[in-house]
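Only a single protein chain was left out; the remaining protein chains are all shown in position.
Each chain carries a letter (A, B and C) given by its place in the written order, and its residues are counted from 1.
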Amino acid sequence: MIAKDNQTLLLYFKKVRRDSEQLISNLSVEDCQLQAMPDVSPMKWHLAHTTWFFETFLLVPHLTNYCIFNAEFKVLFNSYYNGVGEQFSRAYRGTLSRPSLESVLEYRRYVDQAMAELLTSDNGLEEIVELGINHEQQHQELMLMDIKYNFSFNPLLPAYHQPAVATANKVSTPLEFVQFKESIITVGAALDEHFSYDNERPNHSVLMHPFSLANRLVTNGEYLEFINQQGYQQPIHWLSDGWNYIQKEQLTQPLYWHFINEEWFEFTLNGLQPLDLNAAVTHVNYYEACAYANFANARLPTEFEWEYAAQQPDTLLQLSDSAWQWTNSAYLPYPGFKPISGVAGEYNGKFMSNQMVLRGGCQFTPNNHSRSTYRNFYYPHQAWMQSSIRLARDSE
Amino acid sequence: MIAKDNQTLLLYFKKVRRDSEQLISNLSVEDCQLQAMPDVSPMKWHLAHTTWFFETFLLVPHLTNYCIFNAEFKVLFNSYYNGVGEQFSRAYRGTLSRPSLESVLEYRRYVDQAMAELLTSDNGLEEIVELGINHEQQHQELMLMDIKYNFSFNPLLPAYHQPAVATANKVSTPLEFVQFKESIITVGAALDEHFSYDNERPNHSVLMHPFSLANRLVTNGEYLEFINQQGYQQPIHWLSDGWNYIQKEQLTQPLYWHFINEEWFEFTLNGLQPLDLNAAVTHVNYYEACAYANFANARLPTEFEWEYAAQQPDTLLQLSDSAWQWTNSAYLPYPGFKPISGVAGEYNGKFMSNQMVLRGGCQFTPNNHSRSTYRNFYYPHQAWMQSSIRLARDSE
Amino acid sequence: MIAKDNQTLLLYFKKVRRDSEQLISNLSVEDCQLQAMPDVSPMKWHLAHTTWFFETFLLVPHLTNYCIFNAEFKVLFNSYYNGVGEQFSRAYRGTLSRPSLESVLEYRRYVDQAMAELLTSDNGLEEIVELGINHEQQHQELMLMDIKYNFSFNPLLPAYHQPAVATANKVSTPLEFVQFKESIITVGAALDEHFSYDNERPNHSVLMHPFSLANRLVTNGEYLEFINQQGYQQPIHWLSDGWNYIQKEQLTQPLYWHFINEEWFEFTLNGLQPLDLNAAVTHVNYYEACAYANFANARLPTEFEWEYAAQQPDTLLQLSDSAWQWTNSAYLPYPGFKPISGVAGEYNGKFMSNQMVLRGGCQFTPNNHSRSTYRNFYYPHQAWMQSSIRLARDSE
Partner (left out) sequence: MIAKDNQTLLLYFKKVRRDSEQLISNLSVEDCQLQAMPDVSPMKWHLAHTTWFFETFLLVPHLTNYCIFNAEFKVLFNSYYNGVGEQFSRAYRGTLSRPSLESVLEYRRYVDQAMAELLTSDNGLEEIVELGINHEQQHQELMLMDIKYNFSFNPLLPAYHQPAVATANKVSTPLEFVQFKESIITVGAALDEHFSYDNERPNHSVLMHPFSLANRLVTNGEYLEFINQQGYQQPIHWLSDGWNYIQKEQLTQPLYWHFINEEWFEFTLNGLQPLDLNAAVTHVNYYEACAYANFANARLPTEFEWEYAAQQPDTLLQLSDSAWQWTNSAYLPYPGFKPISGVAGEYNGKFMSNQMVLRGGCQFTPNNHSRSTYRNFYYPHQAWMQSSIRLARDSE
């Protein structure tokens, strides 16, 4: 999003809001109620929470005479903003049959109308409006991740009927390593007219050591070789925490893989499908990514190696149109990091511990939402996002 | 249910089936999807499972040319019958957005029609039909228990809008103890034309020692006195396991009580209500019941003391029209107990450990479902059923 | 113990106290420090706690000018008497390297001397002295159970070097069922000159229905047949809670059995031994006992069936000299039960929930400690006591 006059912003706001509702067009009211683990949220909750974000951070403080839609929503749809007040328990979002999906959609219309009013009258709120729009786009990706996870528990293995997907996820290019030289580069996002999250800032220089990076992601076929060679049975490939985790959870394959009658399948948003050996492996956790890299006599790239590479060569495939790529960088603040001011300052900063950075983007990521400085982050054991592996190596 | 010609049976079958569907008439599709803990099930699941029971134990084995509605339902709606096969995980029933409520209601119509066919053609299935009908009535009570529990998690405290309730739950009669003499009595149900579960049989004689039994249930007001006198802070009143349990769960009051702005309220199917001090205390677990009895210089009755009393005096109030009454009897087989034959033999017998017997009936119990020999049973820590306390004492 | 003049009591007191210390004669100081799970206690703790019992319930209230040995012991060695005050956390008894074993033995000598003084001067304390002596005998059995359990964790499988054991545990008598007729019998212990715990009282009459009881315990060989016929893989034999328990704990055999190089062994106080097929099966939990009984087309006896039988026939083998026998009776108060008065009233009564009664006695039980009215009790999942199975059947 570049143009920032209020009129353009309003059009973009409306588009993104419509996009979210479009995501449930094939779903039933019951589908929108599901929450199969604490990490995921019901579709209905996402639709309400993104609306609450605009109401709380824009309408309440800035629209004169704005009357809040429902006082109870302040707690119900607050995700984690302690500065705003108490939050309804995350693990129990699936128990909120009331408000109904219908009420939530009404809430959306009410807030959308007020937002239109605000944006035609006020100025100087572009930054927070943009944050709200990008926030909603993040939740669009979460909605697809979450419905996939929720559906995966149902033995009927329901299909979401995802629209036709670009082919980036599938390659037949041989694996090659592209060389990068020692250099001082600039990473991170500048505070300019382009939107970025606070966790991408400030941009700053880093000294890079020589390395090489794989031209494409690891495929299902390659990962299957790791499984077939007893990769999940040999501690030598694994980080200590990773080995303990797969023992405890009895993991022997990626999250959505199924081995049925001697054949491999993968659960997708289009239901159960034969495993595509040329597609990028997805839904692997950080431990699996590291173990595979060890097995392949390689390692994961750091987030700056990834960003360095993304700034340059055209030879790298599947950078942001296929799947997120685990890096070996912990999610920590950049030198000089400052959270955005106000209560929205809790947006990113307080999560900077115990998580690893993923770079790129995936098929579920809305168009134009990601960029080369974008820092996605998850806990090492998590795999319900569309995560994959790009290999790196030290240069001799 | 007495008359057992097939025509009468079919009428009764239809009535009970309608009653179940009537229970969701005020609920939304989303409400019917809720499962706030593993012990409770979604309303939709209850409606499907009771249907599965008729399909599995009657239609499949006995109706010629019966074609099952959906092969997947065999696993999805099997509660715990290992003899029938695998079961979908109990804790995840709330993740089954498919089949939809609408499909489940269609399943019900399909099975109802086949049952009508079966009952007009076949004979000799009365026993298992009656079991199915009683089974469905049990689930009607569970539906009310479960929706109450599910709603209690929602800060909006939704009202189910229960029909007007008989006044039995509310008394102003002073507490008195009725004396019972030593005697040899017969307890349990005979295998005759009246329906009974296998766990009530065989009827047999027991030698009773003298005791006395309270003429009514403990009231909210009396239980509040226990709380106000620091009953939850003094281990002396409590069983050791009970004390540990209330420490671990940090319990200081019955399940649905709320203390708001210095006043006591109770969550009910009609939403939050001021605590009625003359109503029977409900939703207490076995540990709370025992602790209160100790505090009141009394004890809980055994299940046979309760049954002995229920056979006789008219002076006992609230026997079965108010709330279930914890007894101090473990749920164990009667001498000569035989589970019903076939796979339905898992109905009761395999649960005869770690649970305590409750006697009576409650406001949620369908008319004519309970009787003086009826053995209800729950784990000591459970309180989401409508359980109460009737005191007993040894006679000097 | 019959004679109750103080002189005889003192002699018996001294003997039992010596017996406890004799139990650690083959153990190292480190052995006496072990606690491999919260249910077991270090040997040192047992030696101190039994001493604390005499100090707390006899010396402090009754011996003039008695000066307590160490004020901190009041908390450290209080097992579960809330009436006495706070208790050191049970699960952390193994972290008490101080006081040393040597200090604990000194504590014993100090209290023994004061007890001698008390018993030569005072009268009227026989009841509580006897309780203390019996209490210490219970702990002697616990010491053997606990050291066995603690040692079982050590891959060196250390031997305790138990003295030669009577042969009662081993029989070659064919299994037969002895018939018992309907009858009104008296069960429980009278409050007379013979010692009994409060939980055995009052004696009272019960109406018995006809049944038959096995003449001996189930052998290892018979139980092995259950294992070989896939008993642990078939839910049909198991109580629902039992089936869940063995799934969760992945149990496939009794606690101390080992299958090494295609042969069965049993860990004993004399180290690992080849499994003796004619010996009584031991260290089975209640669920295993019930499952085996189902498999053998039988059931467990009630505690009164066991007591009825023990009162009469000489044909029953292994009644109290081999292993404790699970009954199908929950551990609940007898009609008219009264806990002993004072703080020692917590001794038994508060444990009357969730546990099952075992009858008989075992090789670890001190001579003369058990009797036909004795009620031992454990949770259904527990197996570190020497528990076994005697089958019963309904009479036709």
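Structural remarks
As a convention for this text, a contact is a pair of C-beta atoms (placed from the backbone, for glycine too) under 8 Å apart; a residue touches a chain by one contact, two chains touch by 3 or more.
The shown structure was predicted, so the numbers you read here are calculated from the model rather than taken from an experiment.
Though it is not drawn, the left-out chain touches A, C in the full complex. Of the options A:Thr64, A:Ser172 or A:Ser240, the residue whose C-beta touches the omitted chain is A:Ser240. In the complete complex, the hidden chain is touched by one of C:Asn6, C:Ser20 or C:Gln33, namely C:Gln33. The missing chain, though absent from the display, is touched by one residue of C:Gln7, C:Asn26, C:Asn154 or C:Asn270; that residue is C:Asn154. Although one chain is not shown, part of chain C still touches it, namely residues 28-34, 36, 44, 72, 75-76, 88, 92, 94-101, 150, 153-156, 158. On the side of chain A, the interface with the absent chain consists of residues 80, 82-83, 184, 204-207, 209, 211, 235-236, 238-243, 286-287, 290, 299, 302, 328-330, 332-333, 335-336, 350-354, 380, 394, using the contact rule stated above.
What we mean here is this: only the chains that are shown with their structure count from here on.
The touch graph of the protein chains shown is a line. Between chain A and chain B, the superposing rotation on Cα atoms measures out at 180°, rounded to the nearest 5. Chain centres here are Cα averages; for chain A and chain B they lie 45 Å apart. The multi-chain contact residues of chain B, meaning those touching 2 or more other chains, do not exist; every residue touches at most one other chain.
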